[in-house]
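Part of the complex only, each chain left as placed.
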Amino acid sequence: MDPMKISVIGAGSSYTPEIIEGLAKERSSLPVYEIVLMDIDEHRLEIMTAFCRRFLDHIGCTEIRLTPATNLKDAVAGSRFVVTQVRVGGNQQRILDEKIPLKYGLIGQETTGAGGMMKAFRTIPVMLELAKEVEQNNPDAWIINYTNPTGLITEAVTKYTKANIAGLCSGGLFPGWYTAKALSVPAETVTYDYAGLNHLSFASNIRVNGRAISEDEFDRVAEAAARGGVDYNIIRALRLIPSPYLQYYYHTARRIAATQKVGRTRGEEVLAIEQEIFREYADPKTVTKPEALKRRGGGGYSQVALSVMKAVWTDQPARVIVNTPNRSAVRGLPEDAVVEIPCRISAAGIERLVSTHLPASVWGLVAAVKNYEQLAVEAAVRGSRELALHALLAHPLVRDADTARPLLDELLEANRSYLPQFSL
Amino acid sequence: MDPMKISVIGAGSSYTPEIIEGLAKERSSLPVYEIVLMDIDEHRLEIMTAFCRRFLDHIGCTEIRLTPATNLKDAVAGSRFVVTQVRVGGNQQRILDEKIPLKYGLIGQETTGAGGMMKAFRTIPVMLELAKEVEQNNPDAWIINYTNPTGLITEAVTKYTKANIAGLCSGGLFPGWYTAKALSVPAETVTYDYAGLNHLSFASNIRVNGRAISEDEFDRVAEAAARGGVDYNIIRALRLIPSPYLQYYYHTARRIAATQKVGRTRGEEVLAIEQEIFREYADPKTVTKPEALKRRGGGGYSQVALSVMKAVWTDQPARVIVNTPNRSAVRGLPEDAVVEIPCRISAAGIERLVSTHLPASVWGLVAAVKNYEQLAVEAAVRGSRELALHALLAHPLVRDADTARPLLDELLEANRSYLPQFSL
Amino acid sequence: MDPMKISVIGAGSSYTPEIIEGLAKERSSLPVYEIVLMDIDEHRLEIMTAFCRRFLDHIGCTEIRLTPATNLKDAVAGSRFVVTQVRVGGNQQRILDEKIPLKYGLIGQETTGAGGMMKAFRTIPVMLELAKEVEQNNPDAWIINYTNPTGLITEAVTKYTKANIAGLCSGGLFPGWYTAKALSVPAETVTYDYAGLNHLSFASNIRVNGRAISEDEFDRVAEAAARGGVDYNIIRALRLIPSPYLQYYYHTARRIAATQKVGRTRGEEVLAIEQEIFREYADPKTVTKPEALKRRGGGGYSQVALSVMKAVWTDQPARVIVNTPNRSAVRGLPEDAVVEIPCRISAAGIERLVSTHLPASVWGLVAAVKNYEQLAVEAAVRGSRELALHALLAHPLVRDADTARPLLDELLEANRSYLPQFSL
């Protein structure tokens, strides 16, 4: 196997060491000789490059070269995989995404609801620029996208460029983890049907070693899944394992009340944690991942990313749940709609598995959110305030026009400097 | 043309004189010799039969025979059209449909939201009994259904029987009326695309004498349409004419606040009006429709019903907007889903016109409500509390499980005596 | 109603007086004040213009102005309807379309099989030029296309231009005529389901005054339909009324043998008849349609054309069977495939009626021919010999590659001067 170069875009992210560690461990199947770390924040990049160097040396992986870069063109050139984890506007804007909707009595969340739309508006132009660079100058490369909201990003990239992209999320692994924990079986023995959108997915028909689990076993899995945030009783009633993000749909008022009670948003917590993490990264004595990283959350992404990269590189096919255009995999959704579904990934790329129908109890909710997503992508690309309003009216968590209009005004104003495509 | 017999089921309704009057006026094309008035409320039936007799005599239509009936079999036998306008549980239950959701901070409405579901639960078994009678003993007859929620009723009847049914609503005429008023043109010159569900429909691409209206003209139509309850600004932003019932989706909080402020529901108003109307009907001196009937609302139904009956009877085809199973008329909705769409109606029955796609800004909302509708129909037929919960979780106006569960308990309890299919 | 101008393209056709006569008779609903007669054959145009003038005067219709034209731009400008009936290459090429396939033991026919493909190749560029003229300079006009093969022409025009077009054929009327004749009922009382392609259509579910006909009645209709060329026994076995052109599919060998026995093709007969007809047209004493015209065949087109024009002009909707892009009207065929189906035509244009599924016994044949048609249209537009070969391999009446290859060579060579788009 030829050695290969990988780039990480948005390498100033606190997650970067996780992917670096994964790549180091998988050298036998993914023979990386160089990792380009690219970020526009030169300060964080410097800290991260130095830390990753120490970290790799510490785990005895001195032969992987680390190259910092602040320029997209350099980072993309020659890379087999372009891992993307950008956060346009940083945690400051995330906190606004959370707080502004909350003022209107709505869910304020990084990827779900009006906040997620603003994140998409800020991020899509940046990701399209990157994807066009890949399309033109390195068309065989694969974008391995971690950037949220990954469904909308992937839809924008697949609609407006020809770049290869896999939209990743660890959420596709959760039903297996819940089942493994509840039934004390290895996660690898668990399979299930799975369909929906990123952060709006449902698993059903769970099997262990190919045998369907019993009703009683399902209830135990439901108990484990309920720790994700959707009530045990609802999971039992639906007989489906929902993404934890469904808590924002099924327990809207409770989630809003809880955030208001805590008085600080997740973004604010993350901001504090990240400051702590970066203090440690910056310390020349730190050679392992800081303890605080565990509180950061979001682990598992690198597992999915490594599965995809290994399957493409080694042509050892893997069944991975990714975000990809629907074609005819899921009935009732548009062909160009990006969905989160099981796929077979190999050197030949992404092959969709034909899904069973979306479950009878939730297909309308999935359609409603997909409608919002498609409108939001168009609004983001065209910079259209009118389409942004359509998107909020279409969103199940907003819908009320009397709220949507002033909310949109305030959100656009608060993001003014990050939305060049809108004439604000 | 052969003379024909028509039956009116639920003839104790205050609307009955409107359909009687329509039939009297249309005798040249619909040669009715007998109208069977059927109701299980013998008191109201007696009053209504007597009034209608006086009314028909007064307008010089002595040759139409009026036959009261309290038995379904008698009413259906030999009738060419079976006009259905039943209200199971009467206004008392309607008021509960409105008031109970309101207690939970939700829209309380006769056809929209949780209240509409309860109306469907009470009504579907009764309508299925009727449809099975038609199917078995008079299969060439047509059910002309006014009974609300007409979409759910029609879906239950078409899924569980083979009876011919047209699910009617005057809502399909509204965009034409708005346009006629706004632009001072005859309503007959106005055409438009139209798709969606009953009370969840959208008109677009309005034309007058085949010419598309201008943007300015649209704005004037929007102004007229806004009197239906959806804000002018929202109609302008969407460039669609929504059903007035969309006010419950786009102005949810405002509608709830308004009802709470008034302190009495529409059902309570109607109850009072109907008492007044029936006092007049019962007065042997009353020979014309009471003034109070205008305050009752809902006019226009008979116009649609007469159009359908004339087209079927005379085989003079008419383009009428009715509720009917989708087949492939509207993309993205299930084939068996009842939709409200333009059809060509003739002696050959209902021929669907292929719709343009549902508008890009609203297809997800339509899917979400259709998902609720299909779950509600199944819950109603099977008497399943679990499916009823699924239906409320799927409904955009309920969704929150923490509300849905206690709300459902209270609604089922309050309807206990009208829901034999549920084991309550 | 405003008076209107109509143009007839290919007015040198012997059919022209039929449409002129129809327009004269329908003046009350189609107030034509001018008919532009356009043809590139100045000699025939002169004869035809003079005859039509005498003919119109003879039937007392002096006020309709007749204007000869040899220029497309002049003919299209200001016309409400552009009636097209062109024959590129004339009867001479038609005879080659018939004779060359016959040499290879294949059906040689004007619209069906390899001959029809050549007619499409010659005609599509001419029709696209016309449609682009309409699109750019008279976009509200309607092309009323008689030109064969009308399905392929309509598909080319709807794929490559935005001009309004209705692709006509009298074939949609045949099942009604057969039924009327067999059962001695007026054709207007007969309705039926109908789906397929031009010259490859099937009627089913025949009704008279809305009542389904009996099995015995069907057999009598089958007897009448069998005079079209498909055997009575086959029609009975299929329980469908096929287009007469299905004889080329179900009685291939017999049709070939019959033509070979006769020793002259239909084109050669027509050539002789047309010479006779034109001698009469040219005679200044001729003021009525020549007797020989009846032997020319193809009547009924003008009836369909007038129905469409009246429905569009007066906005009195008509149910007419026309060729138009499928959208979702017929299941299993591509959305952009032109199909021949019942539509509702009005000032608003063509509204497709949702078809029942194609009959279970013939959907594959329809798909096979549609596949050929789509390949032939692409071959015609791009001038691709390779796609032309694909088209012949896809055609159920050719398919054998060992025949298709030399046959294609000979056909292209024989049409060399009419196929500028091919580099021959």
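Letters are used for the chains, namely A, B and C, taken in the order the chains are written, and counting of residues starts over at 1 for each.
Definition applied: a residue touches a chain if its C-beta (ideal position, glycine included) is under 8 Å from a C-beta of that chain, and two chains touch if they have at least 3 such contacts.
No experiment lies behind these values; they were computed from the predicted model shown.
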- line: Expanding from the 3 chains in view to the entire complex of this file gives a copy total of 4
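Criterion: only the chains that are shown with their structure count from here on.
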- prompt: What chain is most central when centres are computed from CA atoms?
  reply: B
Task: For subunit A and subunit C, let me know how many angstrom lie between their CA-based centres, rounded off.
output: 56
Task: Mind pulling the residue numbers of subunit A that touch at least two other chains?
output: none
Residues of subunit C that touch subunit B when the two form their complex: 189, 191, 207, 209-210, 312, 315, 317, 319, 327-329, 331, 342, 344, 346-348, 351-354
Query: Inside the complex, what are the residues of subunit A that reach subunit B?
result: 231, 233-234, 237-238, 249-254, 332-334, 360-365, 367-372, 374-375, 386, 389-390, 393-394, 396, 399-403, 405
